[in-house]
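Missing here is one protein chain; the remaining ones are kept as they sit in the complex.
Chains here go by letter, A, B and C, matching the order in which they are written, and residues are numbered from 1 within each.
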Amino acid sequence: MILFIAKRAAQAVLVMLVVALIAFALFRYVGDPINNMVGQDTTFEQRQELRQTLGLNDPFFVQFARFVGHAVQGDFGQSYQLRQPVSELIAQRFPATFELSMVSALMALVIGIPMGVYTALNRKSISSRLFMTLSLVGISLPTFLIGILLILFFGVILRWLPTFGRGEVVQIGWWSTGLLTKSGLESLIMPAITLAIFQMTLIVRLVRAEMLEVLRTDYVKFARARGLKPRTVNFTIALKNTLVPVMTIIGLQVGSIIAFAIITESVFQWPGMGLLFIQAIHQVDIPIMAAYLMLIALIFVIINLIVDILYVVVDPRLRVSGK
Amino acid sequence: EPFHYAFQGDVQSLDPMGLNETFTIGYLGNIYEGLTHYDKDMKIEPGLATDWKQTGPDTWRFNLRKNVKFHGGQDFTAEDVVFSWKRSLTEGSDFKGYGQKIKDIKVIDDHTIDITTPEPNPIFPREVVYLYIMDKGWAEEHNATKATSPKAGDDNSTYAAQHANGTGPFELVSRQPDVKSTLKRFDGYWDKDIPTNVTDVTFTPISQDATRTAALISGELDMAWPIPLQDWNRLENAKGVKILHAPDARTIFLGMDQFRDELLYSSVKGKNPLKDKKVREAMAHAIDLKVIDQKIMRGAAEPAGELIGPQINGFVKSLNTPYEYDPEKSKKLLEEAGYPDGFELGMDCPNNRYVNDALICQAVAGLLARVGIRIDLNAQPKSKYFAKVSPQSGNDTSFYLLGWTPSTFDAHNALFNLVATFDTEKNQGQFNYGHYSNPKIDELTDKIVSETDQAKRQEMITEAMTLLKDDVGYLPIHQQPLSWGVRDGVSVAQRADDVIDLRDVVIEKAK
Amino acid sequence: MSVLLDIDGLKVVFESRHGDVTAARNVCLSIASGEILGVVGESGAGKSTIGNAAMGLLERPGKVAGGTVTLEGERIDGLPPEAMRRLRGAKISMIFQDPLTSLDPLRTIAEQLVTTMTTHLPLSEREARKRAVALMHEVGIPDPEARIDDYPHQFSGGMRQRVVIALALCAEPNVIIADEPTTALDVSIQAQILDLLRKLVRTKGAGMIIITHDMGVIAEIADRVAVMYRGEVVEAGPTRKILGDPDHDYTKSLISAVPRPDVKLDRFPLVEHIESAGSRRSLDLKTHWLGQKRDYGALDGPLLSVRDLEMTFRVGSMFGGGRRSVNAVDGVSFDIAAGETFGLVGESGSGKSTIARLVTGIYQPTGGAIVFAGTDLAGITRRRELNRHRRQMQMIFQDPYSSVNPRKKVGAIVAEPILFHKLAGSRAEVNRIVADLLDHVGLGAKVAGKYPHEFSGGQRQRISIARALATRPRFLICDEPTSALDVSIQAQVLNLLKDLQAELGLTMLFISHDLPVIRQMCDRVAVMRRGRIEEIAPTEDLFERPQNEYTRHLLKLMPKMTGAAA
Partner (left out) sequence: MSEVEGVVEGETIGVWGRMVQSDLWYSFTHSPLAMISALFALVFILACLFAGFVAPHDPFNLASVSLFDSLLPPAWQDGGNISYLLGTDDQGRDVFSTILYGGRISLLVGFLSVAFAAVLGIAVGLVAGYAGGITDAIFMRIADIQLSFPAILIALLIDGVFRGLLPRGLHDEVAVYVLVLSIGLSFWVQYARTVRSSVMIERTKEYVQAGQVIGLPPGTILFRHILPNVLGPVLVIATIQLALAIITEATLSFLGVGVPPTQPSLGTLIRIGNDYLFSGEWWITIFPGIALVLLVLSINLLGDWLRDALNPKLR
C-alpha cells in the first residue's frame, strides 16, 4: 500500500511537471499580459522593459525552468495583476470553491444515486420515464443560462435568495466558511444547484444503466431466492456492484466540479478559484494560471488515486495479482 | 449611511502607483488625493494644493494645504509630495508617465514647493491629478518606498498593494481581491464641506452583466455599472431603480492599415487598398452611424465625426458631424478606386473591452458588406486582441476597432498617441496601429505640447483635426454612453471619465 | 407424510417476438416431508424453469400461464411480492445451477451468510456468524474459520457450489429445490453434500426436489423420480421403478446412455430416442470439413510434456497484511502421447483447471516447462510463433455461463475461430459449417441467431464445445465438458469426441470428476490432490488396481446406479 502510494506520488510529480510544461507552452496563446498591467499612457519602451523584467521574452523553456525552480521551493510567484503571492491568493479562494463543490457533489450524489436506482428498478413506469426525460432538460441548457434563469426567478422576481457572492463568512484559522451563517447558506443554494444539475443527470443515467445490468445477474437472482429484503438486494448487493464502474465517473465529476466551477462561479460572482482563474485568463496573469493548473493537476491525481484505491476496497477481485 | 456598489471589474491594486487604469485610480481617489482634483464636471479644483501658479515657462509654484492628516495620523508635508513623485518613478510604477512630467521639485518650506517641468507645459495641473500623495514615514516603515513590482522575490514588499494610507475622505477597512473591499468615512478629513453622508462603503466587483443588473434590481446594491444598454428599459420599468447616463469621454473609432504595401488580411494582393483615400472615404460613407446608434446602442451613443468628444479640451464642434451615410457614393468611390466588386478585408475586434464592441464590429461588417467590402471578423477577448494589434507584434492587423479617452482630457494626448506618425524613438503614435501619417499634423502636435497661449493652441488643434478628417485617417463611430444604474434615493455625480466620486454620493435617509 | 409442495398443471411460457415459447406445460409434481424427488430430463427440458416458477422468480419474458403451486397447503403462486419474499429462503429455498455467478463478488462469504440468516431468523450477527462457520464445515469447506472471510473469487468452482448450498440452507427452509447441486463437485464432496442433503431432509422432515442429470445421484438419493422431456413430465414414479423398468421411450434411451462405471465400452450406447433438438444429423467425418486432416510434421515423443509445473497465486489485500500464496499447481509432471486421451481427476480446487489454463497459455507458469510438439512454449517469446502452436490447442471451459460472450449471437461465437483462422473459403461455407457444428452438438442450426442468455446451462456448454471444434484442433483440453449436460447429450458429445479422435488422431486432456465418464473416455488417468499428482496409471489399471490411498477413497465414493438396466 505504502509502495503503491509512493509510486503514485512519483507519478504525480511527473504529471505536474508535464502540466507545467504544457501550461507554459500554452501561455503564449492566451494573450499579452503587459497590456493589462499598465495604463494606456505607458510607453512602448516601458512596456518592453516590463516584459524583460518579467522574463516574458525568454524562450518558453527558460520560463518553464524558472517556474519549476521556484515552485520546488514552494514559491509560485506573484500575481501580475494583484501583486500578491499566488499561494496566498489560492489559499484565500480555495475554501469557497471547496465548499461549493462539495455541497453540489453531495447534492448530485444524494439525489442522483437513489434516482438512478429507482429508475432502474421501475424501468417502465411513467414516473421514472418522466424523470429521465426531465433530467435531460437540465443538461441541454447551458450552465450560464440556467444560472441566469435561477437568478431571475429566485433573486429578482421572488427575492428569496441573494443573487451574488458568498454572504457572510466565518473565519476559522485560514479557512473561511459560509456554512455557518444564514446568508452564507442562502447564497450557496443557487450556485450549488447550477453546478449539480449536470453531474446529477449524468449520475442518474449511469447508475441506471449499470444497475440494469447488475439486476439481471445470477447473484441478484440468488439473493432474491434467499428472500433477502428488497432494500438489501437493491442497495447492498446491486448498488454496490453498480458502483465499481460508476465510481470512476463520480470521481472524475467531483474533480471537474472543483476544477471547472468556472462558469458557475462567474455567473454568481462566487469568490472561488474558478473566478480567480477566469479573471486570470482575461488578464493573462500567468503565475495564477500556472499555479492553478498545477493545483488542479494535483487534485485530479489525488482523486484518481482515491478512486483506484476505492476500486480495490470495493472490488476484492482486483486485489489478486496472480498474472 | 452604508453604500453598496458594484462594477464589472475590481480595483487592481491599492498601490496608488500600481496601475494607471481609470477605475482603479477612480476608486483610490477616495482614499488618496493628488495636489489637484477633478470636480464632477472634470474641471480642475484644488486638492492637496490650495492654489498654484506658473512662475516661469517651466516652473510652477504649489501652495500645499495645511493641517491635513493621513488616515494613520501622520501630517501631510512637502516631503510627502517629493517622496510620492520619486516613488512614481520607481521600477514597478505605472505612473512614470506622470512622474516624468516633473523635472524637479524644490521644497521651499513644509507647505510650499516649486515644480519644474522638462518643457513648458500649459496643462500641467491636469497632469498631477492622479499623482496621489503617500506618507513618506508610513511607506518607509512598511518597506513600501518603491511601487509594488509585479515580480516576486524583489526586495520591495507588496504591503502597499494590500494596505492604504491616504488623506482622502474614506479609509480602507478591508480588501479581498475580486471579492469585496470596504471603506469607512475618515473622521479627520480636511474638507468638511463635501456633500456625502455615506459612512460605510462596500464595493463588490460583479463581472457578469446580468448578475450585476439582477443584484441592482433585487435591491442588494445601491448602485452598479455599467448596465448593459439593452437593460435600460427593464431598469426604467423596475421599481426603485433608475438609469443615469451621459456621453462618455471615450470615443470609439475604426483604424486602418495605411503603411503596408500589401494588406495582411485581404483578397487584394500586391497593393494596399486602404492607402487609397477613395477607399477610406468609401468606407466612411458606407457605415451608417445612426443605425448603429439606434439598433446596437439603443440610441444612447453620440455618433461622432471627431476623434475626441466635447468633454475634451480642444474639441471642435463643427468637425464632429459624422461622414454622411451614402452607400451609393461608396460604391462609386470603390469603382473609381478600381474595386467595382469590392474586396475582402480582415477585421480585428475586442469583445470585452468597450460597450457592445463586438456587436459594433458585426454591424460594421454587415454595413460594409452592402457596398461590397466583405469583412472577415476576428473578435477576441481584449488580452488576445491587444497582443495581436499592438506594436509589440508589429501591428498585426488590417482593420480594427479601438476606443480612446485622453487621460489628460486634452486633445494633445489623442493627437500624440493616435494620430502622430508611429515612432518608437519619440514614443509617439504608439496607438496609431495603422500607422496613419501626415507630416503636417506631426509638426502641429509637436508645437501644441508647449504652446501656452490657449487661443493659439486651439487653432493648431483645430487645424490638425481638420487635416485628419480630410484624410479620412480614422473612422470615428461614436462616444459610448456612460450607463449607471442607481437605486432611487441615492444621488451620485456621473463624471465623464466613468468615475464615481464618493464625495458626491448622498443617500436619502431610509424611508 | 404431509405434502409440502404441490405443483399442479404448471405452464410456463417465454414471450418473444417470434411467438411464445412454452418451456413447461402441464407439469404436476409434489413432495412430502422427508421425501426427495429427483427430476431428470434432457438439457433445456424446463427443469430449472419449473424451479424458478415455484419460487416465484421467473423473470420477464417468462411467466406462469397456468396451474397452481401450493406450499404447505397454501397457494403461493400469485402471492404479493412481499409475502412471497418472506417465504423464500425461510420456507422454500433454491440452490442455483451455476455456482460461479450466484455469489455476490463484492461481499465475503460470511457477510452473505449472515445477512441471509438474520433476515429470516432471530439471530444476532455473532450467533449468525457462528452458525455460518458450522454450516461451512458441514458442507465440507476445509478450515471454515479462516476461509469464511474470503471472497467468492478466491474459491474454486466446487467450493463455491458448497457455499451456494450453505447459503440456500442457512435459514432452514422446509422445501429445497436443488438445481444440479453437485454438478461441479468431485465425488468425495458430492458424497458429502448428498449425505448432508439427505440428512437434512430425513431429520428435519424437509422436502427436496433435486434436479440433475446424474443418474448416479438419482439412484443414490431420490425416493421418486420425474422425467422431463420437452417441457413435460413424461414419466414419474419410485426411483427403483424408473431406473429399473422405465415405460417411456425417452426414459429408456436416457437410462441406456448412462456411462457404465464398471466396464469400459468402445462407444457410448447411442440414444435411440433422437427427436430432441431438431434433426440431429450425424456428420460423415470422412467428407466433412471437420474431418479434413491437417498435416503436422512427424513427432517423436509425446505431443505434450509437462515438467515440474508450478503455479502460485498471490492472494490478499493490497493494504499490507493478509497476503498469502496459494500453490494451485505444485510440481506437476506428465506426458500425453499423440492420439491419447489423458484424464485428470481430483477433488475440487486441486488445480485441474489451473493446469488447463497454464497449458493453453492463459496463465504464465511460475515454474516448470510446457513442451508442446517438441517446442518449449515458455521459451518462445514471439507471439506469432506461439500462436502457431497454440492454434493447435483448444479448450472447452468449465463454466458454461461466463465462457460465452453474452453480447454475441451464438452463430457468431462459433463462426469466429473459423473466420479468424480463415479455415473456410466463403461466408456461405462458414455458415454451413457453423450450422453443422451446432446441429452436431445437439442445439440445431437454428439457434445461431439467439443470444447465450436464452439457453440453459447445458445448452451453453454445447456452444462452447462447438466453438472449440471450429478450429479443428489437434489437441483438445476438456475442462468438465459435460458436467452440465444430460446423459443423452453427454453420450452424443462424448461419442463425437471419440469419433474425432479416431478420425483425426485428436489428442485430449480430459478433466472431469465424473469417474464413469473418465473410465469411458480416457487411456490414462492422473489423480490430483492439492496441486500435486497422486497417481498416474492406465485407466483400467487405475480403476481395477488403484495403488494410491486417495484414489481408492475416490473410487469407493463413486455413486453407482444400482439396478440400472444395462
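Please note the rule applied: contacts are C-beta pairs under 8 Å (C-beta built on N, C-alpha and C of every residue); 3 or more make two chains touch, one makes a residue touch a chain.
The shown structure was predicted, so the numbers you read here are calculated from the model rather than taken from an experiment.
Peer 1: With touch as defined up top, name the shown chains that contact the chain not shown.
Peer 2: Visible chains that the missing one touches: A, B, C.
Peer 1: Of B:P120, B:G137, B:G219 or B:P381, which residue touches the hidden chain?
Peer 2: Final answer for the missing-chain contact: B:P381.
Peer 1: Looking at the full complex, which residue from C:T119, C:T183 or C:Q394 touches the chain that isn't shown here?
Peer 2: Final answer for the missing-chain contact: C:Q394.
Peer 1: Touching the hidden chain in the complete assembly: which of A:A71, A:I90, A:V103 or A:I296 does that?
Peer 2: A:I296
Peer 1: Where does subunit C touch the missing chain, residue by residue?
Peer 2: 16-19, 21-23, 44-46, 61, 153, 230-231, 277-278, 357, 360-362, 383, 387, 390-391, 393-395, 397-399, 402-409, 411-412, 416-417, 420-421, 427-428, 431, 434-435, 444-451, 453-454, 464, 467, 471
Peer 1: On subunit B, where is the contact patch with the chain that was removed from view?
Peer 2: Missing-chain contacts on subunit B: residues 209-210, 213-214, 228, 230-234, 264-265, 288, 291-292, 295-296, 346, 351, 358-359, 361-363, 365-370, 374-381, 384-385.
Peer 1: I need the residue numbers on subunit A that touch the omitted chain, in ascending order.
Peer 2: So the residues of subunit A touching the missing chain come out as 11-12, 14-15, 18-19, 22-23, 25-26, 28-30, 129, 132-133, 136-137, 139-145, 148-149, 152, 198, 201-202, 205-206, 209-210, 212-213, 216, 244-249, 252, 255-256, 259-260, 262-263, 281, 293-294, 296-297, 300-301, 304, 311, 315, 317-318.
To be clear about the criterion, only the chains that are shown with their structure count from here on.
Peer 1: Work through the pairs of chains, note which ones touch, and then classify the graph as line, ring, star, complete or other.
Peer 2: Contact pattern: an open line, chains touching in sequence.
Peer 1: Calculate how many whole Å lie between the centre of subunit A and the centre of subunit C, each centre taken as the average of the chain's C-alpha atoms.
Peer 2: Using C-alpha averages as centres, the distance is 50 Å.
Peer 1: Starting from the mean Cα coordinates of subunit B and subunit C, work out the distance between those two points in Å.
Peer 2: A distance of 86 Å separates the two centres.
Peer 1: How big is the gap, in whole Å, between where the Cα atoms of subunit A centre and where those of subunit B centre?
Peer 2: Once rounded, the distance between the two centres reads 38 Å.
Peer 1: In their complex, what parts of subunit B are in touch with subunit A?
Peer 2: 10, 12-13, 15, 18-21, 91-92, 94-98, 148-153, 158, 161-162, 176-180, 204-208, 210-212, 214-215, 217-220, 352, 381-387, 390-393, 404, 407, 417, 424, 427, 430-431
Peer 1: Okay, in this complex, where on subunit C does subunit A touch?
Peer 2: Against subunit A, subunit C makes touches at 55, 57, 59, 81, 85-90, 93-94, 96, 98, 101-108, 115-116, 119-120, 151, 153-154, 164, 167-168, 171, 313-320, 363-364, 401.
Peer 1: For subunit A, which residues count as touching subunit C in their complex?
Peer 2: Touching subunit C from subunit A are residues 1-2, 4, 216-219, 221-230, 232, 236-237, 240-241, 244, 312, 314-317, 319-323.
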